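Chains shown are a subset, placed as in the full complex.
Should a chain be cited, it is by its letter among A, B and C, assigned in written order, with residues numbered from 1 in that chain.
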Amino acid sequence: MSHSPSVPDAIHRSTSRGRGIRFSGVSKAFTVGNGARTSAVREVDLEIAERQFVALIGPSGCGKSTLLRLADGLLEPDTGRIEIGDAPPRPGPAIGMVFQNFRLIPWRSVAGNVGFALEGQSLDRTELNHRVQAQLEQVGLAGWAGHYPAQLSGGMRQRVALARALIGRPSVLLMDEPFASLDAQTRELMQDDLLALWERQHPTVLFVTHSVDEALLLADRVIVMGGGAVLEDLRVDLPRPRRSTDARRATEYGRLREHLWSRIRDLVLADPTSAFFGRHVQADRERG
Amino acid sequence: MRLGVLALLMLLWAVAADNVSRNIIPSPLETFEAARRLWADGRLPTALGASLVTYLGGFALAVAFALPLGIVMGAFGLLGRTIEIYVYALAATPRVAFIPLIILTLGLGIEAKLFVVFLGAVMPIIINTYAGVRQADPDLVEMARSAGASRSRIFRAIVLPGAVPYVLAGLRIGATIGLINTVVAELYTAVTGLGGLLALYGNTFRMAEYFVIVLTLAAIGVVVTEVLRLLELRLTRWSN
Amino acid sequence: QSDAPFRLIVTHLEPPLVPNSVMDLAETLGYFDQEGVNVELVRVQQTPSALAALQAGEGEMANIGVDALLQAIAAGATDLRAVTSPNKALPFLIAANDEILTVGDLAGASFGVGRIGSLDHSLSSLVLDSMGADIEQSQIVTLGQPSVRAQALAAGQIDATTMSIGTWLSLPDTSGLHVLVDQDAYFAAAPLVNKVNAVPGEVLAERPDDVAAVIRALIRISRDVAADPQLWVDGMAEALPDADTAVLDMLVTSFATSWSVNGGMSADELTYTADWLYGTEDFSAVPPLALEDWVSFAAVDAALASLGAAAGMDPADR
């Protein structure tokens, strides 16, 4: 199996090499109610090299999910241009997307949801089933193929969404807090799996997370967003693997972590446009 | 439970038959007798067969036409908004208004009848399918786009299954109106089938026979809607 | 006499182009008022509705087909009685397309009827029989409503059918069609009373004066129109502004002997009608009624007593 890949496998391998993502002057606003417009993404210029693993971090409502939808080609930017590889983004299984709110198809079983992303391709039934089953095993849902989404727990649903995004062996992975509903230990497992996949298939990854530690564990680069704009763009030059206590004790790790923490805390508390501006700050509060 | 209600209705009927003057309502027994007679002499089976052909044929045509149209109207917003008003105008125009035109173009035979049934059943199916398609979950549609699904696959996999409860309600209404229009068709074009018997017994005041025909029609309605209920159970298994 | 309006149910929507229009004209020309009866015309579309309304007490008198009356009585409405007939025989004719030149050509052609066994079917069969043709040689197409039969003929879907002269004349375009059997020949072959005014027993018992007054008014207007056809033409032209007066003139000549100047209640004709009806298919399962079980002459006799019987066209034999 491992020494002689079948022809379709080879094809998939070839498409699954990462492609770069480029945002140039991208803005997006939404119309709410009586014609008023909320700006969600403002003048974003960002270039992500192919095979790069980029974490996106920032306070609630700052435009992270919107940026991902733009990158997937699901939203048209109001101004500016987005390119994946050399072309505007075209949604498809080659760009894997994990939505923040899962978006499972309620009338399809777990297997049907995961297989959905592959149905456009002309795979034969057994090949498809085989790949779905393998992907379900990967996310720890091997025994649940026949269940419907309403019969799953929150974390299980998230893993189905994850499996659906990965099954197309995408060259670009857009992940919106893909592990938020998982317990810490399952989350570690999934993080390791993601890193292993990244090292094997080299997709370009844009990964939204709420956890500074997760960002520093996974990413080559951390982008900080605030109020729709890119505020900071940090290289993470830590050696991999980074899970060990030693790695976490490195001064570079501590410096980055402290910097990101205070940067986002400022965004949340000290930015006059923030919803929490003026909230009493316990100045004496320390962080570990 | 249903049987209990049935028994109650029978009782009510018997009481009504006894109390309404001038034999307008036949007693259950007379009706049963008439049913036996009509069945035995072959009139009822023949008429039933003719009506069923008209009914099911016209209904099938309506489904075949209305589902795609409702879907297309819902899918292409502009098209839907442009033609919906004409659809409603057409829907509100009494069928009898079309009878001369129908006779002129389709004659008096089965084509004309099928068309009258079609006209009646088609509207509710279009309107409900249209409403169902427009109610598709935008999050799921976006997810499907993200998965690279083509327009038609999004329709088949996301929009249509999501519209199933609407479509089924539309089919239910369409089925009942189609049945009513079967009778209309059998009265206004060449007189045949259950509609013909209804006119015959109505005009000659044979109320027991008349009731047999009415109950036969009601029974067809029940059978068809039960079939639709089974279909619904199958299609919505996923929600327990 | 009662103050409550006397509701007369008719099955036409505007004055028809037949002698039955005297009911409408008696109202517009004031004949009912002159007889001191407050008549209100209730218009319904068809005989079944008229009968149901009569039985529901929604009217005191209804102009309905004799066949329907006999059926209703047989079905249990035993107190209904025919009391007068302002237009005994509707002027029917058989119209056909131009390929049908004689009744003989009907063999193999399609012929539209209301229902198998309906009155128009039986009548047409009788008429054609008397002319030496057999309707069963034609291909019978059942079509329900008279207007549908006319439409089907006009649309070329059938080759011939029976219709009233009023329907024939209101067809917008009769090119390619012609009258195969005209109304006189038709009536001669089928001299039947086909419409009567019926009242329930209760009304006969409680409002005999009103019933007599209505009949008097109808007899008087019939006599006036018979004497002065222009009265009908003018009345109709007033009621139907769109009508062609030339057509009205032509119609009124053909109606010259059709007015019910004696109330239209000949015992012989009524008996003949009933006997014939009981021989048709629709009545195969219906036990025959004696004349007095469906006709009451008392009211019309009371009217004739005060007005005197007229000689000529409308025999008042008992």
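Operating definition for what follows: contacts are C-beta pairs under 8 Å (C-beta built on N, C-alpha and C of every residue); 3 or more make two chains touch, one makes a residue touch a chain.
The model shown is predicted, which means the values in this text are computed figures rather than measured ones.
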item: Chain composition of the complete assembly in this structure file; value: A x2, B x2, C x1
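Rule of thumb we're sticking to: only the chains that are shown with their structure count from here on.
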item: Topological distance between subunit B and subunit C, in contact steps; value: 1
item: Central chain (distance from its CA mean to the mean of all protein CA atoms); value: B
item: Chain whose mean Cα position lies farthest from subunit B; value: A
item: Intercentroid distance (Cα basis), subunit B paired with subunit A, Å; value: 50
item: Approximate Å spacing (C-alpha centroids) for the pair subunit A, subunit C; value: 86
item: Interface hub residues of subunit A, defined as touching at least two other chains; value: none
item: Touch list for subunit C against partner subunit B, complex; value: 47-48, 52, 55, 68, 71-72, 74-77, 114-115, 117-118, 141-145, 148, 151-152, 155, 157-158, 282, 286
item: Interface residues, subunit B side, partner subunit A - complex; value: 139-140, 142-150, 153, 157-158, 161-162, 236, 238-240
item: Subunit B - residues contacting subunit C, complex; value: 21-24, 99-100, 103-104, 107-108, 187-192, 196, 199-200, 202-207
